[in-house]
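Sharing a structure with you now.
A single protein chain has been omitted from the complex, and every remaining protein chain is retained in its original position.
For reference, chains read A and B in written order, and residue numbers begin at 1 within each chain.
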Amino acid sequence: MLKTIKRYWGVYTRFLSTCFAAASTYRLHFLLLIIMDQLFYFSMLGSVDFLYNHVSKIGPWNRNEFMFFIAFILAVDHLHMSFVSESFWEFAFDIRTGRLDFVLLRPLNTIFSVFARQIRPATLINFVTPWGFLIYYGRQMQLDLVSWVSLFPMVLFSLVLLTSIEILVSMLMFWTVEAMGINFLRIQVQSLSRWPEFIYRGFANKLFTVGFPILLVGSAPVYFLLDHGRWLWVLAAVGALVVTWGLIGVFWQKGLKAYESASS
Amino acid sequence: MSVAEIGKWAATIKISWNKLLSYKLNLLLLVIGPSVVFFFVKYSLWTAIFQLEGIEQLQGYNLPDMLKYQGWTLIVALLGQGYNSMNLAEDIRLGRISAFLVYPFGFWSFQTASFIAFECLQLFTAGITLGALFTLQIVTDLSLVALVAGLLFSILVSFFWYQTSYLIGLMAFWLEETWVLRVMFLTISQFFSGAVMPLEVYPEYLQKLLMWTPFPYLTYAPVKIFMGEYRGDIWQGAGILSFWLGVAVLLSLAVWRRGLRLYTAAGM
Partner (left out) sequence: MIQCRGLGKDFKHYQKAGGFAGSLRQLVRRDYQLRSAVTNFDLEIERGEMVGLLGPNGAGKTTLMKMFSGIIVPSRGECSVHGHIPFQREQVFRKKIALVMGQKSQLWWDIPAMDSFLLLQKYYEIDDRDFKKRLAELSALLGVERQMQVHVRKLSLGERMKMELMACLLHRPEVLFLDEPTIGLDIVAQRSIRDFIAQYQVQHKTTVILTSHYMADVEALCQRIVLVLGGEKRFDGPIGEFSSILGLEKFVTIAFGEAITSDADTYFQDFDPHWNEARTRVDLRISEADVRRRGMEIFERFPVIEFSMEKLPIERVMNELLVNPHLLKRAVT
């Protein structure tokens, strides 16, 4: 077990070094990525801020609580953009061009080889904004020790749940010709998760918390952080994670069987 | 334009049309899907703001007004913004421009003809969506004058988006990946064009400043025109947007000339 972890960690460090090497050759792109992310963070935070100039509450949340939620989502998004996002685009490209053949040949867990492969060094630098706001609003709300201690683990857990659901959605690429479209679908799924669960009502709410639990990504951890009595939400999210991986196991095998490998 | 030239445009439009229709799932996921999901999120958000909080009105909008605004935003997005997702930059990066430099039909002409085919399809899509929104009573009180004015303005908006996407795509002469620029432009314009919330929600000073940029005319103005509520001068709005369109066209020409000089046929 330890040997396996050591081995995968060794491979991952090489992923990091190759990505840093590639990133250093495209300096303008490096800079633009940083600016792009900052624009995104400020537009999300700014939108909610402007809204609260006119209302005192949205649902059960006041300004600080909602801004805390947004900052949490942005922290998850930051990690996602840095460690995971690029791999999904690469996966689509590899399926379309048949380069996935080479990935399939390598003697390493293929899901790891695909989804952990690409890291964006530029985006790593952006952690200041989301984490800065997260800590600021955490303090505004005077979070207790339990919340502060579980803040980073919760962000990580959110990231894992989000990525897992996205991996499941990406399995569709095995069956469609146009993998790019599935990536856009994945992004739409992401955009749904960026707003709290309570704004969705009726059937939509049930669908996206139980059927396709994308709303648990942001809402479950934040509900817990703001009110420890709501720990059932986190439990539900853990359950969703387990089910998602069960489904990934099934569909990954099916997908590989259906893979036709774009002809040369 | 000579008859032969018109023939080339017509043929390109036809081919692009067929190409678009043969990748239907793609079209749905890349173009229609994002706009519809965005609408759904905003619909949920605004319903929650009004109903859960129990407020009656916000900056002059009650809930039905706000939802009507969002409904028209969807229509304008379908008419105006769809072409963003088409990746022009790939052609440049992969060295496919070589063919266009040899063809007797320019690169811009080809791209624009493809865009026209796309826009025709989008008119169709927007029409169906409008029908759906009307049936669901999200959008009410359709007036022919407002529809025509809004449609024409939206087409102007679509040309602006097209030309800007084209300009950004040309950056592929220098940048390995231009999607970052595109996303940046999209983020800024979504924030400043009134796509998430009407501009009345923004601070006064910001509203005044934005009037000189193209952004309010990309979403806010056409939406208000469709609603029959645009308080400014439509011709002035169209004029300002046309000015920015002109800027985009001139920049494209300049960038194309410079880029071509640097261009090396990369790839296979």
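To be clear about the criterion, a residue touches a chain if its C-beta (ideal position, glycine included) is under 8 Å from a C-beta of that chain, and two chains touch if they have at least 3 such contacts.
Values in this document were obtained by computation on a predicted structure and should not be read as measured data.
A.B. asks: Of the residues A:55, A:104 or A:141, I need the one that contacts the missing chain.
C.D. replies: Per the contact definition at the top, the residue touching the missing chain is A:104.
A.B. asks: List every residue of chain A that touches the chain not included in the displayed model.
C.D. replies: Here the touching residues of chain A are 7, 10-11, 14-15, 17-18, 21-22, 25-26, 97-99, 101-102, 104-108, 110, 113, 256-257, 259-261, 263-264.
Heads up, the rule we're going with is that only the chains that are shown with their structure count from here on.
A.B. asks: What whole-number Å value describes the gap between the mean CA coordinates of chain A and chain B?
C.D. replies: Centre-to-centre distance between chain A and chain B: 28 Å.
A.B. asks: Please give the residue numbers of chain A that touch chain B in the complex, ascending.
C.D. replies: Within the complex, chain A touches chain B at residues 26, 28-29, 32-33, 35-36, 39-40, 43, 46-47, 50-51, 53-60, 176-178, 180-182, 184-185, 187-188, 191-192, 195, 198-201, 204.
A.B. asks: Quick one: in the complex, what on chain B touches chain A?
C.D. replies: 23, 25-26, 28-30, 33-34, 37-38, 40-41, 44-45, 47-49, 52-53, 55, 58-59, 85, 174-177, 180-181, 183-184, 187-188, 190-191, 196-197, 201-203
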